[in-house]
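Please read through the structure below; I'll follow up with questions.
A single protein chain has been omitted from the complex, and every remaining protein chain is retained in its original position.
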Amino acid sequence: MALPIPAAPVEEVDWDVPEQVGLWTDVWRRFRRNRLAVAGAVVVVILLADALLAGLLQQIGLIQDPIKQHVEITLAGPSAQHLLGTDYLGRDTLSRLMYGARISLTIGILVQAIYVVIGGTIGMIAGYAGGRVDNLLMRFTDIWYAFPDLLFVLVLVSVFGPSLLSIFAAIGIVNWVNLARLVRGQVLSIKEKEYVESARAVGSSHFKIVLRHLVPNALGPVIVTLTFGIPAAIFLEAALSYLGVGIQPPTPSWGVMIQDGYQAIYASPWQVTFPAFAIAITMLSFSFIGDGLRDALDPRMRQ
Amino acid sequence: MAGKILRIEDLKTQFFTSRGVVRAVDGVSLHVDEGETVAVVGESGCGKTMTALSILRLVPDPGRIVGGHIWFRDRDVTTMDAEQVREFRGNDVAMIFQDPMTSLNPVTKVGTQIEEAMTAHERFSPRDALERVIPLLQRVRIPAAERRRQDYPHQFSGGMRQRAMIAMGLANEPQLIIADEPTTALDVTVQAQIVTLLKQLNSELGTAIMLITHNMALVASICTRVIVMYAGRVVEEGPVRQIFKSPQHPYTWSLLRSVPRVDEVRRSRLVSITGMPPDLVRMPPGCKFHPRCAFRVDRCSDDEPALDEVGPNQVARCWVLMRNVPQEAARELEAVTISRDVVEELKATAPDLEDVADGS
Partner (left out) sequence: MAVEAPAPGASAQPALDPVILRVENVYKHFPVGGIATEVVRAVDGVSLEVRRGETLGLVGESGCGKSTLARLITQLQPATAGQVIFNGEDLTRVSGGRMRRIRRQMQMIFQDPFASLDPRMTVGEIVGEPIDNFGIARGRARQQRIQELLRLVGLNPNFTNRYPHEFSGGQRQRIGIARALAPNPTFIVCDEAVSALDVSIQAQIINLLQDLQREFNLTYLFIAHDLAVVRHLSDRVAVMYLGKVVEVADRNDIYAAPQHPYTRALLSSIPVPDPEVEAGREPILLQGEIPSPVNPPSGCRFHTRCPIAQVPGVCSETEPELEPHGHASQIAACHFAGREIA
């Protein structure tokens, strides 16, 4: 047997690093595996398409004019002309439903932006600065939270008049508290992580640490919370419209449709069930997506 | 004549993952005699912990024992049904884990947990179990045992928790204790206490100990026989003095020389094994250590060697064997690891540092 010659340098085995699944790819994969979440996503995609295309569809004649009243066929059941029937003013329910999606989705999703701006900033500052600043901001947040949200929104909308913008602003201003608390909690825990410490050790400024380390790592739970916030906002808007201080007629909103349908519930129970159903499905879909995202983003369940 | 209380024959434990089949334990055979202290050493991923878990049928999902036998005296553990396994665990063989905090129930008093360990196997009546708790705690040198048995785990320090675990392990007078890195999480002075305790238990009670660790110094302190594992298989085995004095497998040899000693500075550089342990899903052909081995020959990448006898009671799985390696080759391993020109390049591009001295 030949003796080994004094060793030639062993090839650098550290050279080869097997490529592994990227972070977001992993999230996507895990999300895909959750059937309910995927179903929810499909529904949401359809709703979004509906919201965007409703106008177009009306133009090409696939759906009716939601405002046009056909006084001769009020409270009719489903028929060939009006697939979901008509309401108490003879307006086509289906098209009102489809246009209503616009309102719900717009408010539901865009309101999250206000949450992020107000709640996110407050939470970030409180968590990062700590000490007295944190105390002050959190007490302020607690006080804000103490106001019952529906009443608060009602007050704001009454003061500023019911319009899309004021509803939007009202919901946003009232409900950012949860996000603020979440962001603060995230920041508090990430702040203590060794990689943030090492960022300081290599001379990164506070601004840089917040932007490059805190924000990307806090994103996961924030996205989940925002996703869950959408159905909550949708519901709030529907409640407002139902109470009459939300979207004003003749603009179709699911909340208004419930109010209208409720008035006529004995004459035609259809009119209240369709919008209620729409709200329920929408809220459920977003909740499923939120659940799916939460599981998919959970670092402990990585594969 | 000491009998064999544990005999593992060609054990294979595998994990079925989306990436492929992980061959965590790939044909391991070993034995433990009555009253012996055996070390199973190796680094992460070598399969030593999985072997221990297989013995107790504690292999977690998605893993399974897929082949081989584990004989405890004359019973085959691999063919036991759930009831028999439950009776076997904690009774004839007990296991001590690395982190006692997670192995102890935080909401139950320590004394109660020890009692439960006894009554669960119905070897002792509840009354007898109660009476045995204090002597057990005293045997593991927990001071003020009468008071301490009423405490909860979080009221114990790390070292004492580990002793409590040992007490639980001893409760049913097992013939074999498997200790998986029992001192890694402990302070050095506490480690010494646990090591002394284990040695006493072995000499006073005759309990066999299988110590699983990567700490060669611990092995030298406690054990009489060493089994070295790499990539799910045994690569060397022998009496402790022989293994430490003349290891034949290059991995064992490198491992022993990569550990600094506290009592002397023999050489100015440690031997480091380049690279990393193999991917257990896609293992290299031939000898599993050959990609990292500085002494390999052509044959090593083609054929996997079998465990051959290389000395009295010593076996090794290697075509070359360290005794056939000339001294100069061994010394080559102490060469500098970083390349000169990269250093020069970096110095050239880095700014001068004098400015700091004058405060700019």
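Details
So that you can tell them apart, the chains are marked A and B in the order they are listed, and the count of residues begins at 1 in each.
We take it that a contact is a pair of C-beta atoms (placed from the backbone, for glycine too) under 8 Å apart; a residue touches a chain by one contact, two chains touch by 3 or more.
A quick note: this is a predicted structure, and the numbers were derived from the prediction, not measured.
Summary of contacts with the chain left out: across A:W28, A:Y195, A:Y262 or A:F277, the touching residue is A:Y195. When the whole complex is considered, the residue among B:A82, B:A306 or B:L346 that touches the unshown chain is B:L346. When the full complex is taken into account, the listed residue touching the unshown chain is B:S221, out of B:S221, B:Q248 or B:Q314. Residues of chain A that touch the chain left out of view are 12, 14-20, 22-23, 193-205, 208, 212-213, 216-217.
Considering the complete assembly, chain B touches the hidden chain via residues 43-44, 157-160, 187-193, 195-196, 214-221, 240-241, 244, 254-256, 258-263, 265, 269-274, 276, 336-339, 342-343, 345-347, 349-351, 353-354, 356-357, 359.
Simple rule for what comes next: only the chains that are shown with their structure count from here on.
Work out the mean CA point of chain A and of chain B, and you get 50 Å between them.
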